[in-house]
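Every protein chain except one is present and positioned as in the full complex.
Then we have subunit A:
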Amino acid sequence: MAGEKKSEERNDQGHKSHRVKKSGASVKKKSKSNSNSNEGLTKEQKKLNNPKAFAFTSSVKAKRLQSRATEKEQKRLHVPTMDRTMGEPAPFVVVVQGPPQAGKSLLIKCLIKHYTKQNLPEVRGPITIVSGKKRRLQFVECPNDINGMIDCAKFADLALLLIDGSYGFEMETFEFLNILQNHGFPKVMGVLTHLDKFKDVKKLKKTKQRLKHRFWTEIYDGAKLFYLSGLIHGKYTKREVQNLARFISVMKFPPLSWRVSHPYILVDRIEDVTAPDKVHMNSKCDRNVTLYGYLRGCNLKKGTKAHIAGVGDYPLAGISELADPCPLPSAAKKKGLRDKEKLFYAPMSGLGDLIYDKDAVYININDHFVQFSKNDGDNAEGINKGKQRDVGVELVKSLQNMKYSVDEKLEKSFMSIFGKKPDNAMANREAEMQEKDVEFGEDSDTEGEDSDTEDEDSKKDSTSDQQPPSQSNFKEHIDILEGRVRRKAVFENDGDKDSDGDEEDDDDDDDQVSSDNGDTERDGEENASSDDSSADEEDQEDEMGNASKWKESLAERTALRQNINLMQLVYGKPASKSSNDVEDISEEESDDDDDDFFRPKGEGNKKSKEGSDDKDVDIDDCSKFLSDASKKDWNSEVAVASIRDRFVTGDWVKASLRNHPQSGMAGDVDDDAVLGEFEDLETGQKYNSQHVGDLSDGHMEGDLDPEERRLLKLANHDDGNNDAKSSRGQSNGSGYFDKLKEEIDLQKQINMAELNELDEVTRVEIEGYRTGTYLRLEFRDVPFEMVENFDPCHPILVGGLALGEENVGYMQVRLKRHRWHKKVLKTRDPIIVSIGWRRYQTLPIYAIEDQNGRHRMLKYTPEHMHCLAMFWGPLAPPHTGVVAVQSLSNNQASFRITATATVLEFNHAARIVKKIKLVGHACKIFKKTAFIEDMFTSDLEIARFEGAAIRTVSGIRGQVKKAAKEEIGNKSKKKGGYTKEGIARCTFEDKIKMGDIVFLRAWTQVEVPQFYNPLTTALQPRERTWQGMKTVAELRREQNLPVPVNKDSLYKPIERKPRKFNPLVIPKSLQQALPFASKPKDIASRRRSLLENRRAVIMEPHERKVHALVQSLQLIKNDKLKKRKLKEAGKRKVQEVERAKEEQLSKKRQREERKGRYIEQEKMKKKARRNSD
């Protein structure tokens, strides 16, 4: 197969065409089979040609087949889900997973090489590349421990399962598959490697076949399994990598329900932004970290909580949008991707311009990008002296000139530094210097060799030397104006920011980030203001400053301002979060008195009435609001006329105009609603509607860009379709499915149209950051271990939490032990579950639902059945998949996934019960009443069980009445005896015996332990296995403790003595009174037996003769009978054989006859077909 494909490809490329083999074994084989078909048909072939083979004969069967077909078709359909992503999607994550030594990193390297033509030294962290004009990919290598696998399964869009072909499947593959299946099943593709280890072709073929079929059974028939045949120069063959890349490039990624409802970020860069002095003081202090990555899933709003997998839940302290480090190529119409656009971005891998390290970021500057060199400094000093040089440039230059490190210098001469640059002695410069010394000290080491080459370079192009000092900044500016940022600039900037962002306060930091942003200037400023928590005044200034620039679109501006005003009225200033911001509002109102119209009446009253919070805080809450409009005199003609058009008796055209958006709002739906009304009238109004439509169109065309217009058109078009369909009637109903799809489509278009008309800042406020944007997330007070033990090979996943998902409670899941896990699971044994983004250890209680809806506790999970499990933990919405593991260690040979489950519901109260059997003994028995002791411990307990059914061992049923009064059962205190509590008076249906044991069977609530322990695997060295709560069995094993045995519970052999019954003795007096028949007949036993038994019989001679004759006659008869039987049996056998022969013959004849007929028929048919052609 592969060979053919290859040859075809060669054909495409204009290589030698394929020559058909003309000799050899395969040709002979082919020709043989061909010739057979040509001449007469072999038996097998004949069989195949039976036209009735697959036709149905019975109508029942036909119906069944038909229903099956329709069912299959329906099964294929899924409820369409809405894909709410807009704009460029984030790079698709390709997770490469496989057992160790399967060739994961090599595959990634080869793919990267294929896409970008660059060599990747090592694979660490996610690697983003541009793979096509519309597609970016992010490669991640899945670490080999189960935690990493679980995390990877949660963000993978495509999983490449690498399988060592020479070895066969390994557990890791199946474990990963299982995890994938339970966390929403992304696309999966198998890749067989190490196929060059097979020397025998036949064996290779067979292995491939075997592995493929095994793979299919696990996923679905026809799942793609890719073969990488071998290595050439330590790499996979180019052709195969290319093919694989092609498969990846055409893959579609359907949305997964969990992921489309939760935002998540695969972190591809991490920074520690803690104030360094804090770290210096205490290296174990909580850190502030920033995580970078593409936003996926759904939009991320500010103020959402996030879960960092392996660390815990943290509120997002700050989000900011950064320029895409790996942008898609601009949408110029051309074929393919140019080399320049084949970007890639892998900050953790140490490739590209930014080398990532645990505590610092190194900038790798290409030779021809180097701007600062000593040479340049010497040359240009004279030229640039006159000009005002940039502070930064100055600083860097001075650093370059340094002989000693800054530390040394500081120690040595305090004055020299300050004397050199008196003008730019900043307040924070000292701190700055302290910061820089660490980095540049190291830099100078690493770039010591580079400096020589730099020198040479600068000599070469000395003409451009005037530029360099300010070039980096300059370039930045240009880029911002263009609206796009080139990668290099971003990196340098980022590097700068990282190095000095530490000592600056957050404010500055944010500003820098926003300038990095690379959008238009306005955007940047707005971003900053939105980020900022305390920049109210600045915000206003910004507006003022921007106003001058916006003169050209005055109308738009006023509209915008109005909008902001009304929103500000409601929400107050962006800084004020609390809802009691009366002062703010009053301020606002004094500012804009002109739009009196839009000010709610109540607000104004409030202002005039009171100015303080106190009364407003305690305002009566009442949804009803009587405006003074009610005071209007509706008897006057003017007043009536003013609302005349709001009634059906009024002017319809005016009313429709009223509903029509005027101020540039895209009313795409009310549009058609209005049109619908016109149709109701069915008179000459059609023209009017047309007119309205034209009006609106004309209006819109003015301020909508073509893209939006297209969308609107689409939306309108869809509406038209819907209307047409509904008017045609539901009878033809193209199906519920199509309707759903259409609805979703329509909604999506509406969303797009509505959101696109907003300006950037409001849009972010309303819908959050869109998927696909590159975000910088800041987290405060993260444990230092996260930074300390950070390992780029283990991807970090940040998942957003929806409303209520940070709460804890009892969760009920439907659980099934994995069939490959060897043991059943025990109630209350800790397991590690992975739900949603989280992984945590918890103690489940297993249960099963009885027929009456009772949840009965199970000690162990059923062998092959689903059961319920209830455990305590952070809540996850119903339908979420769960994977449970028991141990995290890597050295375990067996299958590590113990169970899989789905969340059914959650609760705050557990309702699992177990059976309880109370045992008591009778202590006093009246007629049918008895006092039962030992069953209850107190009278209070008895009160709870009043009326409960009880039973004795012998089956006598009864009921608990009340606690026994002391007089009856016990001696009262007065009488000297102590009263015993817990004696119950019970009644039975019959009198019970003293020895009877009385049972009370009841149900008791089982407490689900309130324990959960989040897995903090990211806070420890990755190679160490996380140790949580141990199972009891483990503890016993460790401490060498035996399993406690309750002696009473052991089974002992039951020894029953054979019962001895005494003879029945009837008293003499009774015997005498009995009638004779009933009297025991006392016959004395004889000592000797009777004569009849004892005597011998001697026959007469004649008698003996007769006897002998009879015996011999009988013998003869028996013998005859036997012989006849034998004979008959033989005859029957022969007959049967004959009959069988005959039957066979006739069958054969019939079959041949039939076959001949069919062949004839077929021939006829063929002839007929030929004739018809």
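Brief remarks follow.
What we mean here is this: contacts are C-beta pairs under 8 Å (C-beta built on N, C-alpha and C of every residue); 3 or more make two chains touch, one makes a residue touch a chain; residues count from 1.
The rule is simple: contacts and distances are computed from a predicted model.
You can't see one chain of this complex, but its UniProt record names it "RNA 3'-terminal phosphate cyclase-like protein", from the set "AP complex subunit beta", "RNA 3'-terminal phosphate cyclase-like protein", "ATP synthase subunit b" or "Auxin-responsive protein". Of the options A:166, A:181, A:304 or A:959, the residue whose C-beta touches the omitted chain is A:304. Of the listed residues A:643, A:943 or A:1126, the one in contact with the hidden chain in the full complex is A:643.
From the set A:281, A:622, A:1083 or A:1134, the residue in touch with the chain omitted from the display is A:622, counting the whole complex. Considering the full assembly, A:571 is the residue among A:185, A:571 or A:999 that touches the omitted chain. For the options A:652, A:895 or A:999, the residue in contact with the chain missing from this view is A:652. Within the complete assembly, residues 82, 84, 261, 298-299, 301-304, 562-563, 566-567, 569-572, 577-580, 595, 597-598, 600-603, 606, 613-614, 616-619, 621-627, 629-635, 640, 642-650, 652, 655, 658-659, 661-663, 665, 667, 669-670, 673-674, 677, 747, 750-751, 754-755, 758, 762, 765-768, 802-804, 807-809, 875, 877-879, 904-909, 1010 of subunit A touch the chain that is not shown.
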